[in-house]
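A protein chain is absent from this complex, but the other protein chains hold their places.
Now for chain A:
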Amino acid sequence: MKNKALTTLLMASSILGSAGLAVAQDKTITIESWRNDDLAIWQEKLIPAFEAKNPGIKVVFAPSAPTEYNAALNAKLDAGSAGDLITCRPFDASLELYNKGHLANLADLPGMENFSDVAKSAWTTDDGSADFCVPMASVIHGFIYNADAFQQLGIAVPATEAEFFAALDKIKADGTYIPLAMGTKDLWEAATMGYQNIGPNYWKGEEGRLALIKGEQKLTDPAWVEPFATLAKWKDYLGDGFEAQSYPDSQNLFTLGRAAIYPAGSWEISVFNTQAQFKMGAFPPPVKNAGDECYISDHNDIAIGLNPKSPNADAAKTFLSWVASPEFATIYANALPGFFSLSSTPVKMEDPLAQEFVSWRDKCKSTIRSTYQILSRSTPNLENETWVKSANVINGTETPEAAAKVLQDGLDSWYKPAK
């Protein structure tokens, strides 16, 4: 009897509870995201700022693990259980969602005029007719170094490749520090922090990237093989057992002060600021000869879109317009130094390391990662293959030429550039 009473009570309360929700005026919108690192920032800074201005709308930030996000999101969208707002990966992953009707067209959303076409490029259809995500941030590649170590060893910040390797030799000869904190175990470090980091200086940024898409250049051309050859030289400067060194291992090696240089993405800044006990600096990928034009990877990384099946589409659109506003850009860029706003209005940032990264936008030419747009649409997937091949080249198990040939052959097997 007691059990039955309890069951009745529970059922009654659940029905009443949901009825209560329906009566209340508050609309709750849920954000799907892979940025579980940012949970605190959303809950403590961004969401309160929005809710203060928009009473009646409650926002829930519901992130999942980065490596599981794409698969989990697709499954939720297919099942109709996904949240109202979808954090968008750049390029084809989101384009695919739009084509399947899982993202709404936001071209007319108030606030979209705050973004340039380049900023929106990662989230538009090939013909440019629809924009389906509001750009949030880009990340910039470069190298973060231990400034105390550099001072102690009397090393100047390297600007050219020769200086870069001279600095590495000096650190190695001294022996106090591991010259480069990078491992090949997780594969993507080698490709993203290695190949895509230093590559733009060789293939001249957008010029090479667009030529590759048009089919005018091939991955077997010297401009695309040379970065691999340079990466192969990194092998001698990595820590012992780098083949089994994972991404968190590399981060810890650097923040514990055991390594001198960290091939980085700007997203590391906020983590490193809280963990490292020493002074840090940053330099862009070294150029081949002094005075060469420099190129950086300034990659559109994160945006946010609307689930067309959302029952609270109006509230969600209000939120998206706010994301497009300079107010959001300022809070976001300062709460997460290293995620640079894509908004056309300049955003003032406090963090010195973030300022250093963003200053390269003025002196170097920006490009995005070469494998992201169009070229990773089918299998074999160029991005994934690049991960594997970059790690192979650094491990010394494959020559740069052989790796490049496999990549190009894989691309040729399905990609026919429009002539």
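One rule holds for everything that comes next: a residue touches a chain if its C-beta (ideal position, glycine included) is under 8 Å from a C-beta of that chain, and two chains touch if they have at least 3 such contacts; residues count from 1.
Heads up, the rule we're going with is that contacts and distances are computed from a predicted model.
According to its UniProt record, the chain left out of view corresponds to "Sugar ABC transporter permease" among "Lrp/AsnC family transcriptional regulator", "Acyl carrier protein", "Alpha-E domain-containing protein" or "Sugar ABC transporter permease".
Only one of A:T87, A:T124 or A:Q245 touches the absent chain when the whole complex is considered: A:Q245. In the complete complex, the residue from A:T87, A:T255 or A:S376 that touches the missing chain is A:S376.
Set against the missing chain, the residues A:A71, A:A162 or A:V271 yield one that touches it, A:A71. Mapped onto chain A, the footprint of the missing chain covers residues 67, 70-71, 74-75, 91-93, 96, 99-100, 183-188, 239-246, 249, 252-253, 371-372, 376-377, 379-384, 387-388, 391-392, 395, 397-398, 410, 413.
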